[in-house]
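A protein chain is absent from this complex, but the other protein chains hold their places.
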Amino acid sequence: MKSKYLFSILIFSFLGAYAQDATTLVKGIRANLEKINDYEADAKFKTEISFLKVPDAVVKIYYKKPDKIKIKNQNGISLVPKETVSISLYSLLNSHYTALDGGTDLVQGIPVRIIKLLPADENAELVLATLYIDTKRLLVLKAKTTTRESGTNEVELFYGKFLPVGLPDRIIFSFNTEDFKLPKGVTFDYDDGTAKNKGAEPGKNQRGRIEITYLNYAVNKGLSDSLFK
Amino acid sequence: MWQLLQIELLKIFRKPRTYISFGAIAAMVIIIQIALKFDGQSYIEFLTGSLKDSLEIPYTNILNGYFVCFIILNLLLIHIPLLIALVAGDSIAGEANMGTLRLIASKPVSRTGLMLAKFMATIIYTALLLIWLAFISLLISILIFGTNDILIARNDALEIIQRNDVLWRYMAAFAFATLALTTVAALAFLLSVFADNSVGPIVSTISIVIVFTILSEMQIPLYDRTIKPFLFTSHMLAWKGFFYSKVDSGGSSLPGTIENIRAIGKSSLILVLYIIGFVSAAIYAFNKKDILS
Partner (left out) sequence: MSLVTVSHLSKKFRSHNAVDDLSFSVEEGDVYGFLGQNGAGKSTTIRMLLTLVRPTSGHIDIFGLNLNKERKKILSQIGAVIEKPDLYKYLSAYENLSLFARMSGFINSKKELNAQLEMVGLAGRETDLVKTFSQGMKQRLGIAVALIHNPRLIILDEPTNGLDPQGIADMRNLILHLSRHLHKTVIVSSHLLNEIEQISNRMLIIDEGKKIVEGTVESLTDPARTLVEVTVDNPIAATSRIESSSWFCYLIKTENNHLIFQLPKHLIPELNRSLVQLEINVLSLQAKNSLEAQFLSLTRSKQNVAAFTD
């Protein structure tokens, strides 16, 4: 499974921090992340991409440390965007970076500290990561990553009933997508007069959105590697 | 009327050429099924284009019976008019050629009644051909490929319909296809009145369908508003409308919905008007016709 973008989403969900300064705060988050070896979850998967018209699906999400992730729609088909984040935050947190304090802000009405991570390697795919951390509950509520190829992606995490295990109830990920076109001679479309891709300009980048609502988690049950093939 | 219809059905279904269509459909469907069984992924890659770089595409799940049936319909509903024309174009001209037209037209039945019976028999043939197509393209595909959600490739979007939301759409699509192909039958039927040999009406019908289809598919602004909305071939594709779902404000498609039911209704109405027009013209011309064959 190469869905690094989702890997990233889930990595974010482990982030919690106690430290006062930026570096310590991030290190704390990494330490928390270490506690989760694997999990299996049922989730509602909602896709909002201009060229995809898909119904909400119930999917199974499998995660295994350090970077394995698999989303399976056991009852049907889901088209899962991949590589919208080409560098995992996990790799970033395990590599050399500089953590800078970016001040404070409000996310979901909660005061947060902004921490900016700059990779030490100048050639890294990730250019900049910005974390919005709820320092009271020690949770990452939002993260923005800027990569060389995919532009800026954003993830927002909502916590609730799964807070005791340190995992989010809901994640909203937004990213850049490109337009999709097939020749009419291939599809023989029926023109039913419905306006297509409202506001979209062909060839221009548009924003896509994925929303995952977790229904349950089974943490550290020892998942087999074969699940991720 | 029932008596005449029975006679016309007997004539159609005792004629060897009728079964060419059933055989041809079976052959074409089986060829497509075999091709997809062995190389379905290439076709899906072709349909999804560059998206495989940005999306995780579950090829084995996509290649299921529902999807295969959709591909078959997409490919064949362009060609089936030929098979419909084969029988509808023969209905009057074939009898003229065989010399039986003068016999039946000198029987104590009205020419209008005779034409209606012939046309109804053609509709029954068309419907049976589609039931046969449904049987082998849907049931056999399900047996070979199983079922799953269906991926619909539109020219600017990919659409997924859940498997438990598919079957009724197929029923509606096949019903609509019967209407669409009845329009072709009505055209062939009309042309059949003017010929004493079935080759002419068959070839003319196919030529008209091809030219109209090209006009329907060409994206030329001049034609888009002037000609296209009135071409029956533009509306024959409306069976696909049953596979387009509505989306909610969040962009998710809604199971059990149709994107634009009014458009399908309008297309149906236009096709019905075409059928009425063609058949009325055929009846009028046949009533005026001097039978010299």
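All chains are identified by letter, namely A and B, in their written order; residue positions are counted from 1 within each chain.
As a working rule, a contact is a pair of C-beta atoms (placed from the backbone, for glycine too) under 8 Å apart; a residue touches a chain by one contact, two chains touch by 3 or more.
Please read all numbers here as calculations on a predicted model, not as lab measurements.
Visitor: Taking the complete complex into account, tell me which visible chains touch the one left out.
Guide: Per the touch rule above, the missing chain touches B.
Visitor: Using the touch definition from the top, which of B:His79, B:Arg102 or B:Arg262 touches the missing chain?
Guide: Only one of B:His79, B:Arg102 or B:Arg262 touches the chain omitted from view, namely B:Arg102.
Visitor: Determine which one of B:Ser110, B:Asn164 or B:Ser207 touches the chain that has been left out.
Guide: Candidates B:Ser110, B:Asn164 or B:Ser207; residue touching the omitted chain: B:Ser110.
Visitor: Based on the whole complex, identify which of B:Leu4, B:Leu36, B:Leu63 or B:Met115 touches the chain you can't see.
Guide: Touches the omitted chain: B:Leu4.
Visitor: So which bits of chain B touch the chain we can't see?
Guide: Residue positions of chain B that touch the missing chain: 3-4, 6-7, 10-11, 14-16, 98-100, 102-110, 288, 290-292.
Quick note on the criterion: only the chains that are shown with their structure count from here on.
Visitor: Quick check: in the complex, which residue numbers of chain B touch chain A?
Guide: 46-47, 49-51, 53-58, 61-62, 74, 78, 148-149, 151, 153-163, 165, 217, 219, 234, 237-241, 244-245, 247, 250-255, 259-260, 263-264, 267
Visitor: Quick check: in the complex, which residue numbers of chain A touch chain B?
Guide: That would be residues 1-3, 46-56, 71, 73, 75-84, 177-194, 196-197, 209, 211 of chain A.
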